[in-house]
Structure formats: C-alpha cells, structure tokens
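Written below as structure tokens is the structure these notes are about.
Missing here: one protein chain of the complex. Every other protein chain is in place.
Chain nomenclature is as follows: A, B and C, assigned in order of appearance, with residue numbering initiated at 1 for each chain independently.
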Amino acid sequence: MTVKIRFFARFRELLGTDIMTEVAPGTMFTPLITSIARNNPAGYAAVFDEKGAFHEFVILMKNGKRVELSDAAKTPVIDGDEIAVFPPVAGG
Amino acid sequence: MTVKIRFFARFRELLGTDIMTEVAPGTMFTPLITSIARNNPAGYAAVFDEKGAFHEFVILMKNGKRVELSDAAKTPVIDGDEIAVFPPVAGG
Amino acid sequence: MIAIQIDDVDIGALIAAAKKHGTGAVVVFDGVVRDDGITEMELEAYEEVAVKELEKIAKEAINQFGLLHVDIIHRIGRLTVGENILIIIVSAGHRPDAYAGSRYIIEEIKKGVPIWKKELTRDGGRWVPGEHGHGKGHG
Partner (left out) sequence: MIAIQIDDVDIGALIAAAKKHGTGAVVVFDGVVRDDGITEMELEAYEEVAVKELEKIAKEAINQFGLLHVDIIHRIGRLTVGENILIIIVSAGHRPDAYAGSRYIIEEIKKGVPIWKKELTRDGGRWVPGEHGHGKGHG
C-alpha cells in the first residue's frame, strides 16, 4: 500500500513533500505522520508538541478533505491516499 | 451690472443656460431667478411652487458656493456673479 | 487624477500608477451604464464646481482612511450600456482602509457633486432622480 504525503510551507521546508511511502494495512493517520516527521527533529517539533500530539494549529487533509486533529489517531489511510499536513493558511 | 445664470439638467432643458442678464443694483437672488423663469411656464413650475417659492429640492449657488433657499430672497447679486440653479444631483 | 471628462481611461494603467510606496491593497470601483431598457445615458456636470467637490472628497478620504493614492474620473456626455461612468481607484497599506475609502468616496459623490444623468430610451428620456432629496451643502 502506497500513500503520498504532502507538507506545505514551513513544514515542507523541514520535511520535504510529495513523499511516497509504503504503509501496512490498518495504519492510522497520526502514527504515519509521526514516523515521517521523526526523520527531522526540527520538522517533528514544528508539527508535534512535546507530548507527541499535533500542535493545535496544524491542519490535516486526506484526499483534499479536512481531517480533524481529534480524529487523526483513528483515521486509517489506504492505498492511493493523498495526505496533506500544513500550518495555518496565509493567502490573499 | 451683468450676471450669468446657469441652469442644469431638467431646468436647463426648460430654461436654457449661460444666460447673461443685466440687473439693477440691489437685485436679490429670488426675484432675479423668478423673472428669468417666467419666460417659460413649464420651467417656472419646475423651479417654483404655486406660491412662488423655490421647490424645497432646488439647489442654488452663487459663484460655486451654496446659497440656502431661506437666504435667497435677501442675497444680493453683483456684477460678474455666476448664479447656478439645479435639481438634486445624481452623479456616480 | 481627479477629472470630469468625456473620454474613457485605461484602468490598468491607473492601477499601476496607484501603487505608491507602502501599498498593499488597491480597490477599484467602476460604475457602469446599466441596461435598464435604455439606449444611452447622457451625463451633464457643473464642471468647475464638480471638480472642486471631487478634490475635496478625495482629500477627506485620504485624511480619514490614510489612503496612499486616489483617482476619481467621472465621465460626461453620451455613454452606451456597459460603458464606464465613474472610476474610483484607491490604494492603501491594508484592505480595510482601501475598501472603506473607496466606499466613502462613492457615497459622497452620490450625495453632493453636481452631476446629472438622463436615461435615453426609444420613447424619449428621463432624468435620474438623485438618491438624496437635498444634495449636500457645497459651500
């Protein structure tokens, strides 16, 4: 099972983007992002707090739809999913 | 003594504009306009009510400055004055 | 640029020129001859006074909203449906001032600048009544 992870803005600078990764069936959103972010301490600290929870300002999406932070630990990813993780928006 | 009278919009169509007229010293604003408007009954009715007073919507100016209707009867005109008489504005 | 004129203007060029140092937002209002079953519109102004009024309104808007640039071009003469009647271009550091300044200018113009419009139809014409019964003091 392959999923694509897209980080944006500050998160992208620290963690990269368009990351294709193999996941086991039943993998949940939060542990997937955690495992990717672990590769870069500054990137991890940008996305997660000291307790390992998403910072409350982080925005998550799966296939273009918002995933609430409170649902992330129990939201599974499946083959072909596009996961997006980004800081507050600042367009306009 | 010569003054210039400018009517605008509907008043202009009925009464003309840039009317140069000779006035006697001490002539007041209201009788001057009354005498000019008398030449055209529809024009007169557009500017004055049945009692011979300015319709309350009429705007008067002397040399580009507003003259209140209540002051018009006691406002003298002098040589070279430019008098303007117009209906409510509708620009924009 | 504050003007009462027959000719149209190049809005794109005016926007470019409105980007003074510190500009973060430009707001353009373009009032257009609306197709209310008319053939044309004829506009008339008491030009000398109208230009002075527009200049006064621009100055007030600059002071009140900290605008960095103001253009007001009001056209006169015969205009057809879809043509520009009034173009207001304002720039400001931030959008709230740009929107508020633009809106202030159009509302003040409607209230008190000596300009009139006649809608021409196949049957004749009709002077557009002012939005306010009395016009503002011009003195």
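Just so it is clear, a contact is a pair of C-beta atoms (placed from the backbone, for glycine too) under 8 Å apart; a residue touches a chain by one contact, two chains touch by 3 or more.
Bear in mind the structure is a predicted one, so any value in this text is a computation, not a measurement.
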I'd like the shown chains that the missing chain touches, ordered by label. A, C
Against the hidden chain, chain A presents residues 6, 8-10, 12, 56-57, 59, 61, 64-67, 84, 86-92
What residues on chain C make contact with the chain left out of this view? 10-12, 15, 19, 21-35, 82, 91, 93, 95, 98-99, 102-103, 106
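Quick note on the criterion: only the chains that are shown with their structure count from here on.
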Just the number, please: Cα centre separation of chain B and chain C in whole Å. 27
Using the average of all C-alpha atoms in each chain as its centre, how far is it in Å between chain A and chain C? 50
Rounded to the nearest Å, the gap separating the Cα centres of chain A and chain B is 76
Would you pick out the residues of chain C that each touch at least 2 other chains? none
Junction residues of chain B, two or more chains touched: none
